[in-house]
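I'd like to ask some things about the structure below.
Every protein chain of the complex appears in place save one, which is left out.
Read from first to last, the chains carry the letters A, B and C; within each, the first residue is number 1.
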Amino acid sequence: MSKGTVVLAYSGGLDTSCILVWLLEQEYEVVAFMSNLGQDEDFDEARKKALNLGAKEVVIEDQKRELVEDFVWPAVRAGLIYEDRYLLGTSLARPCIVRGLIKTARKFNAGYVCHGATGKGNDQIRFELGCYALTPDIKIIAPWKDPKFYDRFPGRKELFEYARQHNIPLPVTPKAPWSIDANMIHISYESGILENPATHPPEGIFQMTTDPEKAPDTPEVLKVGFKAGVPISVSLTGDATHVTNPLEIFTTCNRVGSKHGVGRIDIVENRFIGLKSRGIYESPGLTILYKAHQDLELLCLDREVRKIKSYLSTRMSEQVYGGFWYSPEFEFTNKCIEESQKLVTGSVTLKIYKGNVYVLSRNAPVSLYNEELVSMDVQGDYDSSDATGFIRLNAVRLREHERVKETINKMK
Amino acid sequence: MSKGTVVLAYSGGLDTSCILVWLLEQEYEVVAFMSNLGQDEDFDEARKKALNLGAKEVVIEDQKRELVEDFVWPAVRAGLIYEDRYLLGTSLARPCIVRGLIKTARKFNAGYVCHGATGKGNDQIRFELGCYALTPDIKIIAPWKDPKFYDRFPGRKELFEYARQHNIPLPVTPKAPWSIDANMIHISYESGILENPATHPPEGIFQMTTDPEKAPDTPEVLKVGFKAGVPISVSLTGDATHVTNPLEIFTTCNRVGSKHGVGRIDIVENRFIGLKSRGIYESPGLTILYKAHQDLELLCLDREVRKIKSYLSTRMSEQVYGGFWYSPEFEFTNKCIEESQKLVTGSVTLKIYKGNVYVLSRNAPVSLYNEELVSMDVQGDYDSSDATGFIRLNAVRLREHERVKETINKMK
Amino acid sequence: MSKGTVVLAYSGGLDTSCILVWLLEQEYEVVAFMSNLGQDEDFDEARKKALNLGAKEVVIEDQKRELVEDFVWPAVRAGLIYEDRYLLGTSLARPCIVRGLIKTARKFNAGYVCHGATGKGNDQIRFELGCYALTPDIKIIAPWKDPKFYDRFPGRKELFEYARQHNIPLPVTPKAPWSIDANMIHISYESGILENPATHPPEGIFQMTTDPEKAPDTPEVLKVGFKAGVPISVSLTGDATHVTNPLEIFTTCNRVGSKHGVGRIDIVENRFIGLKSRGIYESPGLTILYKAHQDLELLCLDREVRKIKSYLSTRMSEQVYGGFWYSPEFEFTNKCIEESQKLVTGSVTLKIYKGNVYVLSRNAPVSLYNEELVSMDVQGDYDSSDATGFIRLNAVRLREHERVKETINKMK
Partner (left out) sequence: MSKGTVVLAYSGGLDTSCILVWLLEQEYEVVAFMSNLGQDEDFDEARKKALNLGAKEVVIEDQKRELVEDFVWPAVRAGLIYEDRYLLGTSLARPCIVRGLIKTARKFNAGYVCHGATGKGNDQIRFELGCYALTPDIKIIAPWKDPKFYDRFPGRKELFEYARQHNIPLPVTPKAPWSIDANMIHISYESGILENPATHPPEGIFQMTTDPEKAPDTPEVLKVGFKAGVPISVSLTGDATHVTNPLEIFTTCNRVGSKHGVGRIDIVENRFIGLKSRGIYESPGLTILYKAHQDLELLCLDREVRKIKSYLSTRMSEQVYGGFWYSPEFEFTNKCIEESQKLVTGSVTLKIYKGNVYVLSRNAPVSLYNEELVSMDVQGDYDSSDATGFIRLNAVRLREHERVKETINKMK
């Protein structure tokens, strides 16, 4: 008598393998779901492993293209950045996985989903909020928050013991003294020895980008094209590369960024659950696209529209970071951002060199930049004497303020 | 019969020299005021020049220390950055100069001040608003906005001709095909051939920073200490340098940043007068201090306090950029920021390498970062099962939203 | 030899009549434009007057319907209110008039428009910004800001003298000791004896609304229907009134509001030019619609969407007040607001009584209000024990903050 079907977000690693077996012990039927987001993983091997452990079925979904088109592009268009530094590499992948997970749950008519995220992190929230939002009646099993599970596995030792008992293959390489989350847009390193914010990032921790000190001595020049705020092309001036397919645009930026050591950060951030945590991240391609978009936006967007858009972008960053991708506020904000970007069309040329992304120039077929108007050499349709009155009226409040201060001083 | 005394913001260059002579022609008495903000200038030579041209007096004020303490420090503490990229190097210098100018005007009982800024830029606004704010009754002469002046000097040719007639020394080096504004914290390049946003920054334009491609191959490690958000020390780990004097802190950061090519940007920005302009800027030391402060702040500031502070910082950036340093809103915002920074005390260690500023670690005697609480290995004072309820309640709105969407779909 | 054609925003009053004659003296051809916004005016008489004075043509445009549909409805939908109190009755009428004025200018191929607003008010800005925005090359004649005009007419006496000389009919009733601006949505009273903010509003100043103390002793009950945030119907429960035509909806609300003394305010506000001014306003119908919409919105809008919408609404109020109706930021904000209101459909029942507007109830076919979920008597799909974890996690930051404060206290 099964309690029902669970779709498990399966990584192929030790934890979710143990969870898979534990779910079977609890008399669930288990469908293992794996999302291929371009991470370095042997999916065939993982499929075999899950089936061997008793999974009723294994669903491996290639979500790379939807990750780029449906999650990364809106982020680039909005200029999302959390707390001024984090480009949300992990946060963007989560709702993409959730989409695959829920699609699978519907396909198998499963009443449960299960994930291996812990109770102190952001990912539990992104998974669970996403699942609840898409299927309000879903039930979520989160073993690392369930005393039945975590009391049984208080440490790695008990997990290894359990693995041995249940023929769960043990990892062949020793675990890094930190945890890693990887997808094609981003790798994050957290926990373990990194938990002390005063420790320097360990030598050799980065897996996605070349050490800037070892990066090529010759810069690379890149041109990114945008339409309505969304990347539509990348060309490298060094060779004949010119790509227009979303996935290729992203991987090209990634390749160049990785080679030149772009997009490494080491930050302390505020988790949604109220804790501060330290993370080390690398997002090479996303960093390049973020900077290119930002530059073009300044050329194309009216100043006051940009101010409002900037407010919306900050809100949207918080929404995405906090797991509210599938929410009324995200839907609304995203629509507003889309509206703001109608004129953000053109291209930006960038120089990539040893971790740096320099903007060299930008171009837009139609823009608010008016070379004649701004020129110091041409008058254009501009009367300098207007500035006098402009400033005089802007000074009205300031002069009144000074007058009031003087009055108060005299009263003392 | 003099019309009265004018204090002229004198740069020593051709334009303000011509203005000086022109003011004398208009029957004003002229006091030339020069602010020493660390720019590369022969002040003695300039003094002689102004006196030769007929200035009644020349006042040269060393404002370097007040620039750092009274203008740069509040900016660093607030994390000021205009339109996400510009650290306000010129904008911060202007109110400092205004202070010197007005002090001089008071000393000489002058009813007028005069500046050589044009009618299309931001600096006219920063000068004039500042002057009006500090002395509501001051009268401002801005020749480049006065048809009496600019109709007489429609181009460089007429200015040269005038200079020759009045024994105004002509520049010995040909004018760069762009305009430059320099002070110890920043150099900006604008206008001329840079007005086309699609031109790449010309080779050799930068004067303050080494080309990153030619910068040392060996990184430099720097430790910046802060108290209540303000820098209080810098040490270099490579040598025995440890400085605590504000001016030395700044010049040390500047020296290291310059050597390693830090702080170059090429941007299009929105001027306060409503035009878009393109500028190329370098701010080596300020870039380092901005990044160090940002990192420490995340360690020390509560998440929700930071959100509000971030809003205030954006407002303050707009105020400073727009010339509203001496305004009720700046006074208020600056006080709020000061209040927010009481706990931002500690230090940040940074690696500087070929244009990059990498944070390596951070440290605070008292901080909201709780290593035990965030640890994945220790439970700390945290019950993971609380997260379940937390997420469930955060999902209430999302599930309701989905329910409404389903209802609407059924109604269709 | 005419200097060209001017379209004059003509009110029929003394000032614009004098301006009309003065423009002819300056050798312009004058087309007088009058907008019928429902103000109390004898348009036929005004037409004759303008023709008699020499206007080449008089255009009287009935803009009542467009005022309601294109200007008032977006304001109601957005919940516009300036500085928390002013419903923008005058500000909304200005861009409507500008539209008529520019349409007329195009029809007559006029290179000039002229208005009679003064240099200290908001209306000059709303007129001129609107005209420049719609026709960037238009030239604007503003006699009250032109020394040629205002030096000639330093007071009412000179204006009367001029009127007598040019057969301009003099007003038969003595001028009120304040100025009035009226349209069908609003009357404002300013200037003169009202300039002292400590004077009470004079007895009998209000023209549009009954004194609440003299209003009916019997309340009136009104039901307003909305679709996507826009009013679509009004019914009175007291009689069989049920209207669905936009103009009738508005006039019905106005009628009820006027009768019951609704919508009077006496405020000090911040003008766009930086001055503070005192105004007394009445907006009966708009007040009712504002309150009805606000109530329905809370029923229909998600909490977080509402927060963002509220930010946008404040921005839009500032835009409209400042004369930026025709601007990129208004276009953008208005679109966002429209997007936010898709689900704001339903009706609100209100009781109107002696100046008060009480909400009695509200109803929406589809809403986020879930009676079962909120019920204290039914559990619904809600597990109270989830609240424990929710609060515990929300307390994490607060407890850490307390911990830090204790540490600091101990360090002292």
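To be clear about the criterion, a contact is a pair of C-beta atoms (placed from the backbone, for glycine too) under 8 Å apart; a residue touches a chain by one contact, two chains touch by 3 or more.
The model shown is predicted, which means the values in this text are computed figures rather than measured ones.
Only one residue in the set B:182, B:249 or B:273 touches the chain that does not appear here, and it is B:273.
Considering the full assembly, B:308 is the residue among B:308, B:378 or B:408 that touches the omitted chain. Contact residues of subunit A toward the unshown chain are 302-304, 343, 365-368, 370, 373, 381-383, 385-390, 392-394, 396-397, 399-401, 403-404, 407-408, 411.
What subunit B contributes to its contact with the hidden chain is residues 136, 273-275, 302, 304-305, 307-309, 311-312, 315, 324, 327-329, 332-333, 335-336, 339-340, 381, 393-397, 400. Listed here are the subunit C residues that touch the chain not shown: 83-85, 118-120, 124-125, 128-129, 132-136, 142, 144-147, 150, 179, 190-192, 195-201, 212-213, 217, 219, 264-271, 273-278, 294-295, 298-299, 303, 306, 310, 314, 323-324, 326-328, 349, 353-356, 358-363, 367-371, 373-377, 382, 384-388, 390-392, 394-395, 397-399, 401-403.
Note that only the chains that are shown with their structure count from here on.
Rounded to whole angstrom, the centroid-to-centroid distance between subunit A and subunit C, based on C-alpha atoms, equals 43 Å. Averaging Cα coordinates per chain places subunit B and subunit C 40 Å apart. Note on chain placement: the centre of subunit A and the centre of subunit B lie 31 Å apart, centres being C-alpha means. Residue positions of subunit A touching 2 or more other chains: 136, 273-275, 324, 327-328, 394-395, 397.
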